[in-house]
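In what follows, a structure is listed as structure tokens, so that the remarks can point back to it.
Every protein chain but one is kept in place in this view of the complex.
Labels run A and B following the written order; every chain starts at residue 1.
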Amino acid sequence: MATSATYRRAIRELASFLGCEPTESAVYERRLATPADEYASSLLRATGTEWLLLDDGFPAPDEGEGWQRMGELAGCASAPVLRIERVAEEALAAGERRLDELLERVRDAVTRARAGGWAALKTIAAYRSGLDVGPPDDAAAAEALARGGRRLEAKPLVDAVLHAALEANERAGPLPVQVHCGFGDEDLLLPAARPGLLGSLLERYRATPFVLLHCYPFVREAGWLAHVYANVCFDLSLTIPHVARPAEALREALELAPFSKLMYASDAARTPELYFLAARWWREALAEVLPELLATAEVEEAARAILRENALRLYGLA
Amino acid sequence: MATSATYRRAIRELASFLGCEPTESAVYERRLATPADEYASSLLRATGTEWLLLDDGFPAPDEGEGWQRMGELAGCASAPVLRIERVAEEALAAGERRLDELLERVRDAVTRARAGGWAALKTIAAYRSGLDVGPPDDAAAAEALARGGRRLEAKPLVDAVLHAALEANERAGPLPVQVHCGFGDEDLLLPAARPGLLGSLLERYRATPFVLLHCYPFVREAGWLAHVYANVCFDLSLTIPHVARPAEALREALELAPFSKLMYASDAARTPELYFLAARWWREALAEVLPELLATAEVEEAARAILRENALRLYGLA
Partner (left out) sequence: MATSATYRRAIRELASFLGCEPTESAVYERRLATPADEYASSLLRATGTEWLLLDDGFPAPDEGEGWQRMGELAGCASAPVLRIERVAEEALAAGERRLDELLERVRDAVTRARAGGWAALKTIAAYRSGLDVGPPDDAAAAEALARGGRRLEAKPLVDAVLHAALEANERAGPLPVQVHCGFGDEDLLLPAARPGLLGSLLERYRATPFVLLHCYPFVREAGWLAHVYANVCFDLSLTIPHVARPAEALREALELAPFSKLMYASDAARTPELYFLAARWWREALAEVLPELLATAEVEEAARAILRENALRLYGLA
């Protein structure tokens, strides 16, 4: 059996929900014995979610069902989030090698996003060339593009695509922009994913609401950004279902940041168990931490803001 | 009402001191109803401060009263701290465009500082070009200066001014040098403000006592520097009145650093409430943390060192 504290705790938590022995094999058997939709739906509905916003670039579009299907399983409203790099890579896959046409395609998708039902944009620049996004350099970007390849990873090109998207977004009346920050899969250079590197980008696009995702182990740095920039919010996403001390991450998040800037999220994508665990552990952490930091009369206000109202307001879902 | 945990706690703390309801409006009314000097003085005197050392470059000299006035309000001795960048920017404002004359002006101010009553020097290089201060490069500095502007921000120029000040200071018999580290206002690139970047500067000016200010969220890094360099002390300054867990910051500070290297400070500048909150919360944090880390007989020794004696010794005020 896997030996991380969180995995072990997850098995116990799932077993309790499923009504089986707290062992890996019992949980696995229960999963296999339940029809897949029924199993997923029971976990998703136990979260009490009203709105699901899902990245449209992970897993790859042809790998499975998307945001609509997850919303049906959860019995709630849902909407997609437009992954900027997905749009650019579809153009690369189609053989696009002219920079102006590539950027125009990105701008076009972004400009149409709100009308098309997308609730936000998202960038995974942290995975490709890091969050120290430089000013646009079209010559270097064109040169990188000319070298070919279907993966958007050369820094000048990643940065050029991101600037094109952010400019078009501000012109169109900006949607919120989610930014992958901090830990993730192994194809990430962690020091390049620290949210503090974003400074100049957050200043350049002042009219854009940014949402910093995940952030671990740079949670305090994200909290400082949310504290000093009016246009920055953050969540802890996969920190909560993956890190053994969700309450400690929450304490660090709220050391500086106002609770009007922190939002519930799970990064669960297509894994029903993660929806369930994130919802359970976020609420437990809030119940533990908020009374330490606030007066009794303020606790419910803060919990409702973090779990619901901040997101409804930011994404215009209310 | 603002939604940070610290703001909410500050309202309750101030209301308790002012004897009013624990609401923002009640505190604000009390403030407006009390003559300004009386209000400021009551908060400042409640801190039990013996000596106030104030940065002479913030707020700008023409924006209000300075170190003398704050000392009078607090009923204690006071002295100014010479902000190196203020001196250089006064020269820029006066139209100085020759590097040797600019640096001479900085050297001159530093050399006269002790006789003029300044208790220390201070640098805010972290706000301008970062703490990875390179070796002096006069050619690059002269070129940056020739480009004009009243703000000292080009890296070679910021570094050249800092080296000039530090060299003159060591020749004159050094005053302690305060270094802004870690968080602050939004015109700061947080990764460039990490104290660990200072390594070579701390080695180059071995005869100079350095004091690392604020340090959050790099408190542990500052503690390590205070642990390995004989000429490095640190404080937590604005960490204590702004971060929701002052005790946790203190724990991190003392994980490695000797308590003879940590000093009380508030960064309160001209805000009477911050003097009061810092004094109250520092003492609470010390009362909570020191008994966890030390034997009973050592707690008072450590508290007196951090609150008073380390600073008297370092700044030669005893």
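Everything below uses one rule, namely that a contact is a pair of C-beta atoms (placed from the backbone, for glycine too) under 8 Å apart; a residue touches a chain by one contact, two chains touch by 3 or more.
Everything quoted here is computed from the prediction, not taken from an experiment.
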item: Hidden-chain contact residue, picked from the options A:39, A:67, A:118 or A:183; value: A:183
item: Touch criterion as defined above, residue of A:67, A:118 or A:216 at the omitted chain; value: A:216
item: Where the missing chain touches chain B, by residue; value: 194, 196-197, 199-200, 203, 220-221, 224-225, 227-229, 251, 254-261, 293-295, 298, 302, 305
item: Touch list for chain A against the chain that is not drawn; value: 2-9, 12, 22, 183, 185-186, 188-191, 216-217, 242-245, 248
